[in-house]
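Just below is one structure, and these are the notes that go with it.
Shown here: the complex without one of its protein chains, the others still in place.
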Amino acid sequence: MKEDFLKSIDCLDKGFVRLVDFMGDDTAIVQAARVSYGEGTKTISEDKGLIRYLLNKKHTSPFEQVEFKFHVKAPIFVFRQWQRTRCASINELSARYSEMKDECYLPRIEDIKLQSKDNKQCRDDKGLPHIDARIALERMKAIQEDCFAQYRELLDLGVARELARINLPVSTYSEMYWKIDLHNLFHFLKLRMDSHAQMEIRVFANALYELIKPIVPIACEAFEEYSLYAKNLSLAESNTLCNFLKESPVENLLTLIDESDVLSKREKKEMKDKLGI
Amino acid sequence: MKEDFLKSIDCLDKGFVRLVDFMGDDTAIVQAARVSYGEGTKTISEDKGLIRYLLNKKHTSPFEQVEFKFHVKAPIFVFRQWQRTRCASINELSARYSEMKDECYLPRIEDIKLQSKDNKQCRDDKGLPHIDARIALERMKAIQEDCFAQYRELLDLGVARELARINLPVSTYSEMYWKIDLHNLFHFLKLRMDSHAQMEIRVFANALYELIKPIVPIACEAFEEYSLYAKNLSLAESNTLCNFLKESPVENLLTLIDESDVLSKREKKEMKDKLGI
Amino acid sequence: MKEDFLKSIDCLDKGFVRLVDFMGDDTAIVQAARVSYGEGTKTISEDKGLIRYLLNKKHTSPFEQVEFKFHVKAPIFVFRQWQRTRCASINELSARYSEMKDECYLPRIEDIKLQSKDNKQCRDDKGLPHIDARIALERMKAIQEDCFAQYRELLDLGVARELARINLPVSTYSEMYWKIDLHNLFHFLKLRMDSHAQMEIRVFANALYELIKPIVPIACEAFEEYSLYAKNLSLAESNTLCNFLKESPVENLLTLIDESDVLSKREKKEMKDKLGI
Partner (left out) sequence: MKEDFLKSIDCLDKGFVRLVDFMGDDTAIVQAARVSYGEGTKTISEDKGLIRYLLNKKHTSPFEQVEFKFHVKAPIFVFRQWQRTRCASINELSARYSEMKDECYLPRIEDIKLQSKDNKQCRDDKGLPHIDARIALERMKAIQEDCFAQYRELLDLGVARELARINLPVSTYSEMYWKIDLHNLFHFLKLRMDSHAQMEIRVFANALYELIKPIVPIACEAFEEYSLYAKNLSLAESNTLCNFLKESPVENLLTLIDESDVLSKREKKEMKDKLGI
């Protein structure tokens, strides 16, 4: 039953992701692919093999034939990253029409971390000293309350909503309907489930993935295999590796490849080609 | 039941449009719109009024929340026009993978018309003299047979499919899965149901429209009212008309507007503003 | 000289729009259109006529061949509306990488207006009583200072930038590079120069328009004529008007049309058709 898949997952302190509707599943991918390849694919008889082949070879258009619609509640600064993905349809709550509810994101104390020194865009693994984290949290909470007190005062004075809202913080929760096809969702997930994505959006990306996995399990498995956990070797990396292998005994590697029960026959051949062995 | 809507309509001599799946209906439009406008829209209580308002004011994003998937069989020259619409997902039969079936579009004799003299891109309303139309039709049929005979010969010689197909005519039937949201479909239909669209694509556009109408009847009615049959007055046309009305007795027009049972109260006021009366 | 067009216009209290680069002008539109219509358009000899015809008939693809790149500084809440336009390329300042400068938008006292009673999304024409507007402004200024004081404190504690910024207000100024083609820019401008657009984004839209006008003057004139100032009559409005005209003496209207020196010959005929006279 479709309804069994339409679940909601809580995210952060007050947010959620809810699957509202969807169209298609693994079989819809196969169905669309078989239109393209017509009679030609009769020999690739197995659906799973076809889906894995399509994703491996970046024949991505059949994955566009599956569509998902989510209801999302998240802080504005998360939406600002989220909505950089352009191939999706969005209906977001408008603060011109509606008064914003007094709900802001407040991180858990253990998530308040230091600025990373290695990576200009990330937080460190190390948290602040507990005493400082407590101070930071108090400070955040206080300013959020002040912002909303000020918002309410302006509304009480009669200031137009579109103007009264300009000093709400980007931690304010908003809501949207978000519709996207599976190909573009995979692209979004690859970016946002990555360890370099900001933790607060990663939480939502993981929730999205959890919701779709039972609907398109084969496609998701292929996504993990050929995209999410795949490793891209640059030309220089590839050359370096091949140079090493050329001078090394590779019997064991050949055996490992030949005996793999994950790699398909075609993939075994391709792996040897990639490594020049 | 969803299955009741998944019908097929024959188009031209050998083509068809079949609705394969869809997600959402009129209520999905309302649902998405209410996220945007939140509590703010409680007074626009009626769904129909809201949908009409949205389309009239070009708040088009809620219409993106409805999605349709079609299976289409049409001649290549029709697909070439069709696929200019970029906001859609396509999986088309590939002549590199599959041998093309010997099926070409042959117009009905009454559709063989003269080149229009007024409009460089159109055929005239007037047909060819019957004798000439017969000749034209015979000629078309003959060349289609020759093209496919030649195709088959090349395949028999062992020529690769991707090369053997290069002299198939653009009248050859192809197939595709085509997925599009309602907003972009309306845009497509406005272009392709227009009297200046080539007759052969208009047939398909009309069939698409017939298939979706029972699913989104209110949205379609609004589309006809504010888009398909609406008339755009340029600034100069508008000025000319207003100048005329300024000098004319307009009591009757005011009465017609006030007594209209199609125009909403808001629209009556807006119409008077538009006409400067 | 290209450089003569690369100007900057100040917007709001601390923002600006600057034209960084562009590709093509009115002649690029004509050039692209002539590829489509090939030899067929030799008779539409005049560029201006062709551009007006294209825009009137919604043959919009040639307008995509002109491209503009802007550098924009605007408050985040303006960017949130701005970036709903998906057919554009964006590079925005990231608060994960950089510390945000202490710059917020503060409205002029005369722009602090009451919530509109007619229109749920707009402010009224009427301002607040001066005493209240003063209070509102003071309140806004104070909270902006508090937000940035808090931001600085968190940074001083060592909190990661990506987290410290979450309570900055949506009035904070950000910057972006924004690249868009003329067709999509016209679409953006029609939405954002409209009187229902929020005043703060309208200021930027007007500035964009002012910057491109000298580069594509003919296209802009056609945009005003057939789009920006055009009036769309719904089917019901059109029927009401035609019913009135059917019963009225329209000689004067016919004369006004025929004697118009703005309407082209083709447009005169089309206007009569539209009005059924």
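Just so it is clear, A, B and C label the chains in written order, and each chain counts residues from 1 on its own.
Keep in mind that, in the parts below, a contact is a pair of C-beta atoms (placed from the backbone, for glycine too) under 8 Å apart; a residue touches a chain by one contact, two chains touch by 3 or more.
Since the structure is predicted, the reported quantities are computational estimates derived from the model, not experimental observations.
Peer 1: For the chain not shown, which residue from C:Asp21, C:Asp47 or C:Glu224 touches it across the whole complex?
Peer 2: Checking each option in C:Asp21, C:Asp47 or C:Glu224, the one touching the absent chain turns out to be C:Asp21.
Peer 1: If the hidden chain were put back, which residues of subunit C would touch it?
Peer 2: 21-24, 28, 31-33, 35-41, 61-62, 64-65, 67, 69, 71, 89-94, 97-99, 175-177, 179, 181
Peer 1: For subunit B, which residues reach the chain that was dropped from this view?
Peer 2: So the residues of subunit B touching the missing chain come out as 75-77, 80, 83-84, 86-87, 90, 94-97, 104-105, 107, 111-116, 120-124, 128, 132, 135-136, 139-140, 142-144, 146-147, 150, 153-154, 157-163, 165-171, 198.
Peer 1: For subunit A, which positions touch the chain that isn't shown here?
Peer 2: Here the touching residues of subunit A are 37, 40-41, 56, 58, 84, 120-121, 191, 224-226, 229-241, 243-244, 247-248, 252-253, 256-257, 260, 262-263, 267, 271, 274-275.
Everything that follows uses one rule, which is that only the chains that are shown with their structure count from here on.
Peer 1: Most remote chain relative to subunit C, going by C-alpha centroids?
Peer 2: Here the answer is chain A, farthest from subunit C.
Peer 1: Just how far, in Å, is the C-alpha centre of subunit B from the one of subunit A?
Peer 2: The computed centroid separation for subunit A versus subunit B comes out at 35 Å.
Peer 1: So the centre of each chain is just the mean of its C-alpha atoms; given that, what is the distance between subunit A and subunit C in Å?
Peer 2: It comes to 32 Å between the two C-alpha centres.
Peer 1: For subunit B, which residues are shared contacts with two or more other chains?
Peer 2: 37, 40-41
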